[in-house]
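Please find one structure pasted underneath; my questions will follow.
Yeah, one chain of the complex is gone here, protein chain that is, but the others are all in their spots.
Chain nomenclature is as follows: A and B, assigned in order of appearance, with residue numbering initiated at 1 for each chain independently.
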Amino acid sequence: MDFIQKAIQWGTGKSPWIIHFNAGACNGCDIETIDALTPRYDLERIGITKQGSPRHADVLVCTGAVTLQTKERLIQIYDQMSEPKFVIAIGTCACTGGVFDGCYSVIGGMDSVIPVDMYLPGCSVRPETILNAIDKLLHGSADVKNAAINKIDLGGAHDGE
Amino acid sequence: MMESEEKIVQILCERFPFLQGRIAARKAKRIFSDALSKDEFMQIVAFIHDELNFRRGHLVVGTDEGDNLGLLYVLSNPEFILLNLRESVPKANPVVTTLSDLYPSLMMHERELVSLFGVIVEGLPKGISYPLPDGWPEGNYPMRKEWNPDYFNRNTLAYDPPQEKEEQK
Partner (left out) sequence: MINAIIGIGYNHRGLEKACESRNYIQDLYIIERVCGICSHIHSTAFCMSIETLTGVTVSKRAEYIRVVVAELERLHSHLLWLGIAFHEIGFDTMFMYTWRNREKVLNLLATIGGNRVNYGVNTFGGVRRDFDETINAEILSTVDLLEEEIKSYLHLALTESTLAVRLVGVGKLSHEDAIKFGAVGPVARAAGIAEDMRVIEPFGAYKDFPLHVATDQGADVYGKTVVRILEMQESLRMIRLCIKNLPDGPLTVRVPRRVPAGEVLTRVEAPRGENIHYVRSNGTDMPDRVRVRAPSQANWHGMQHMLQGGNLADVPITIAAIDPCYSCTDRAIIIHSENETKLTDWRKLRQYSIDWYKKQGVDCSTLKL
């Protein structure tokens, strides 16, 4: 088990693939996230690419205050990702609900719905912050990475995932 | 520069005497009416669309007037003049007729009135409710003044106002 854990640890940390989800944002942070993939900041040169399916992704990059309509979809996307997975809440609205906290159709920040590994406040978040965040998540704190890896259930029969 | 607007007001008042003193050109490109009843409103709509050429519907603004619900229809003609007609219906029986056959662009706004204010729009084609989320509890009309989002539990989707408020209603 130790060896497999070590192998996973070695495997994660390079070229994480991200999936981006808008859970009720004004699009400011979404555009900045996509901006991170364009030539000025260019996430792709360090191996990060945006995927269309949560099953292909390691990191869920999520923006927006979670609305009642998107809550179920957000949980589903989180469940569809395979371990080890990380969640980054982009923007003040994703962290706490932002200016929209208290609106009748807004539940609040993302951590009221799914567990979040990293919070990026800002309105909106600059692409450099997103780059820095992904880097810190995977190379910085060993605790965050180990927590995600330890969540993986390696014993027993496959459960169809 | 307000000739066209004044002329339109004049034509309307001549054709529908009940509009006298209840419709005015407040400034350039803005004609506002006072609150009209459902019958009065339906009488003038066809004329406005066919004869006066107000063929574009921009939006319908729902307002809570206490005992009544107000619907402000914003229409425009090829000269880009905005004609704002206010229809007023009692909150206890908020029934209006759809304008979506004459103004298809108002359909989504009428759906919004149905969800957010509880207006009953007769003749509105069947469609997906907008904009409230799936599972929104029946009978809860968030844009009415008496509905308070502080008493709304977003996890259970239950609305529990405190007892005193219930008795007051």
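The rule is simple: a residue touches a chain if its C-beta (ideal position, glycine included) is under 8 Å from a C-beta of that chain, and two chains touch if they have at least 3 such contacts.
All figures in this text were calculated on a predicted structure; none of them were measured in a lab.
Of B:15, B:30 or B:91, it is B:30 that touches the chain left out of the display. Residues 22, 24-32, 34-35, 38-40, 64-65, 67, 69-70, 73, 76, 79-80, 98-100, 102-106, 123-124, 126, 159-161 are the ones on chain A that touch the missing chain. Touching residues on chain B toward the chain that is not drawn are 29-30, 32, 55-59, 61, 63-64, 72, 74, 80, 82, 84, 103-108, 127-128, 130-133, 142-143, 149.
Rule of thumb we're sticking to: only the chains that are shown with their structure count from here on.
Residue ranges on chain B touching chain A, taken from their complex, read 132-136, 142, 149-150, 152, 154-155, 157.
Those residues of chain A that touch chain B in the complex are listed here as 67-69, 102-108.
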